[in-house]
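Structure first, then comments.
What you see is the complex with one protein chain gone and the rest in place.
Up next is chain A:
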Amino acid sequence: MTAVLENPATESPKPEVGAIPSFDVTLRIRRYNPESEHGEESIWDEFTVTAHGTDRVLDALHKIKWEQDGSLTFRRSCAHGVCGSDAMRINGRNRLACKTLLKDVNPDKPITVEPIKGLPVVKDLVVDMEPFFASYREIMPFLITSGNEPTRERLQSAEDRERFDDTTKCILCAACTSSCPVFWTDGQYFGPAAIVNAHRFIFDSRDEGATQRLEILNDKEGVWRCRTTFNCTEACPRGIEVTKAIQEVKRAMITRAF
């Protein structure tokens, strides 16, 4: 089928929502490639592409890679905000490139695109995710239970299920952790994403590992490093109230005896 929003019929009584004509947009991209002539130095590179109404930043990056410079390197997979591959810094804010419409980031001016901060850059917009996943693994991100398994499912009330719903939405894109000023200056800090995933189990009525997780997060690199700047909440592409979750973990640490 043809794309519907690019050429709205001129006599259409009500213009289609989101219909805007094609436009040129310039992306100013932070490049780094140790194999290139620039060696260890990162540089800014500019590309101009023609985009359409519903195009996202990822579409513009693809256009550059596919039509102008095949060496431009970034991660992506699902292209609609559920796999968490393409978190990057767009106009100074962490976002998913596939969930950020060009028209929403003022395409009249060059759009800056940089890798997320606080993780080692591998090439262009690709960072080494290993330290991020290492923190995640440390908080024991799995259900911990004791005793015999029931034959059928464990029962859980709808209210108990709702209690941790928000933090089950995490896609481990690292947008929150790499937006955190504490994480930038102290790479040892667990970071918001690890705490969000600890929250997901600490507040799951079926889980019995809260004490262990709270002990881990009571570490000097744990929740107490959080300065409540709300960058993480603003960055989360899934709309998780990250700062609130961290606050709840702090409160649990104070109120639960362990």
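Heads up, the rule we're going with is that a residue touches a chain if its C-beta (ideal position, glycine included) is under 8 Å from a C-beta of that chain, and two chains touch if they have at least 3 such contacts; residues count from 1.
We take it that contacts and distances are computed from a predicted model.
Of the names listed as "SufE family protein", "Thiamine biosynthesis protein ThiS", "Succinate dehydrogenase flavoprotein subunit" or "Multifunctional fusion protein", the one that matches the UniProt record for the absent chain is "Succinate dehydrogenase flavoprotein subunit". The chain that is not drawn here is touched, among residues A:S85, A:S135 or A:T177, by A:S85.
Here one chain is not drawn; of A:E114, A:D204 or A:E248, the residue touching it is A:D204. Which of A:I171, A:A194 or A:M253 touches the hidden chain is settled by the complete complex: it is A:I171.
Contact between chain A and the absent chain runs through residues 1-5, 7-9, 12, 16-18, 33-36, 54, 65-67, 69-71, 73-74, 76-85, 99, 101, 122-123, 126, 129, 133, 137, 140-143, 149-150, 152-158, 161, 164-165, 168-172, 201, 204, 206-207.
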